[in-house]
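Omission of a single protein chain aside, the complex is shown with its protein chains in their original locations.
We call the chains A and B, going by the order they appear; numbering starts again at 1 in every chain.
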Amino acid sequence: MKTLFQRPHALLPVPMHYCPGCTHGIVHRLVAEVLDELGVEGRTIGVASVGCSVMNYDYFGCDMVQAPHGRAPAVATGIRRALPGSVVFTYQGDGDLAAIGTAETVHAATRGENITVIFINNAIYGMTGGQMAPTSLPGQVTQTTPYGRDVKTAGYPVRVCEMLSTLDGVALAQRVTVDNIAHIRQAKAAIRKAFENQLAGRGYSIVEVLSTCPTNWGMTPQEALQGLRDKMIPYYPLGVYKDVTKEEQA
Amino acid sequence: MEKILMKGNEALGEAAIRAGCRHFFGYPITPQTELAAYMSKMMPKVGGTYLQAESEIAAVNMVLGAAAAGVRAMTSSSSPGVSLKGEGISYMAGSDLPALIINVQRGGPGLGGIQPSQADYWQATRGGGHGDYHILVLAPSTVQEMVDLVSLAFHLAETYRMPAMLLADGMLGQMMEPVSFDETDKYPPLQKPWAASGHGGKRPHNVINSLYLTPQTLENLVVERYKRYEIAKEKEQRAECFETSDAELVLVAYGASARVARSAVMQARQEGLKVGLVRPITLWPFPEKALKDTLSTAKGYLAVEMSMGQMIDDVKLAIECQRPVELCSRTGGMIPTPDEVLAKIHAMMGGKA
Partner (left out) sequence: MIKELQTVFAGFGGQGILFAGKVMAYAGMMEGRELSWLPSYGPEMRGGTANCSVCLSEKAIGSPLIVHPDALVVMNRPSLEKFEDSVVPGGVIIVDSTMVDAPVTRKDVEVYSIPASELADKKGLSGLANMILLGALYHVRQFCTKEHLEEGLKKCIPARKAHLAEGNRTALQLGYSLV
């Protein structure tokens, strides 16, 4: 019998704790598929960051290190410098990457640290129960913006890929999403490129994945995906913000 | 072995490189900057990594990453910077990672000053970050000892799988003394089968982690860690006892203030006063045994510190408050003089031999 579809080797056979409709599971699978396809699981070290995805150290089959909140790029830097032949990725949420860890993110990026960053942007703090994130949209109701995010007092959302694309150390900055099959395919191609860049020594690659949080958005999974299409994508346009391989060709 | 004249800060760097450390992550702060500068000069020559991080927080977390990957890694800073490193130190303790943190102390609190101080004793010996944990704390009092304790610190950190801190101060960091280095590495790195260095398809994945959401699991782990701490307390206490065999008054001082206390003890002995000095070399574990041993002759104790009195608590605990313990101290970057200590000795001994 021919096997047509199976769990990627780099994803361990354990149940995940994510809520129904959460997109973490899809992104985990894409990362694991890429690790399999590139044949690098055995020399990969993943860095789990604080947030809903922190326990992905139990899901990925490669060696894993759990970082303090926001510090995943620094921890990844330490690993990458200690093990020159390794493949290192961080898996960070929006609070981790764009609030408490902004300094670490910007400086790992500008150093051209040769790592791959998977950035889950779902516009909310999930693990702590739905507070405003640096990427929460103007007007978005969260536990800590009960009257909607008022940009006069709470400021504006951070567009991470646009910001990082100005830095010379960045090899790839691309925003994708996983709301339908076509987008999932694009997301996987971006993640694959982000790892290939590392193997080629091109520097810091970030793939921002627009994601949903049905639980904390107070929506069904279907409504959440529609909300992502209606509100998030217009504010955070999908696309390639920087790609040094394209620049080389041009 | 040939002696060379070196600044304490530079000697720390050279000692670390000789101990096999190839990964240094720093951030500038007075009075430890010469150490980072030395590393930036030497690491490229030995194929190592010197990285100036964007903050002390980033630096200590780079150390966490490198330590998780299984290499000897270190960072250094001075008091305000070490406060920022508290997060990473707690996480490393919670992840059972060995690493070396150097604190060349200056006056505090806040931005404080840049002159020598010992006011971070509590921070160092009580962990400095959140949670139930200890780190190893070593306190050199000469430049040669700074060299010797660096390799020991890495060794103990790996043996007990816990971070180690070398607690120095601006005086030791800035001063020069003759030093010699061992030709061979006394403590080569231990095997680290737990490291997250890539499983190569040959073993289950390793996870370096400090998160345990099940209280019982976390309690078990902390209790297991404290059993290791007990072994360290039993086996690793170190102190130098100077003129203590018949001492009626025992001075207790570490690091720079121990040098001042030693001068005072020598003067007191010339006057015929039975005074001695216990100099803790390990601050955690605190040398309780060495102090208890002095109880047979000691009628009193005098802690000499460059703080408002922090180590004095451990002196009282070590002798279980069986004798009076007094304090002679300066703080804020002031250094006590031997005369000040001698005056206190006279006051405590009634000026009589």
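Going forward, contacts are C-beta pairs under 8 Å (C-beta built on N, C-alpha and C of every residue); 3 or more make two chains touch, one makes a residue touch a chain.
Remember, it's a predicted structure, so these values are computed and weren't measured experimentally.
Within the full complex, the chain left out of the display contacts the shown chains B. Of the candidate positions B:P31, B:G88 or B:G198, contact with the hidden chain is made by B:P31.
The hidden chain makes contact, of the residues B:G26, B:G112 or B:G170, with B:G170. Although one chain is not displayed, its contacts with chain B can still be listed: residues 3, 5, 30-31, 114-115, 170-171, 174-178, 256, 259-260, 262-264, 266, 335, 337-339.
Here is the rule we go by: only the chains that are shown with their structure count from here on.
Averaging C-alpha coordinates per chain places the centre of chain A 39 Å away from that of chain B.
Residues 12, 41-45, 47-48, 54-55, 57-58, 60-68, 71, 73-83, 86, 103-104, 106-107 of chain A are the ones touching chain B in the complex. Those residues of chain B that touch chain A in the shared complex are 23, 25, 49, 51, 53-55, 57-59, 61-71, 73, 87-88, 91, 95, 195-202, 205-211.
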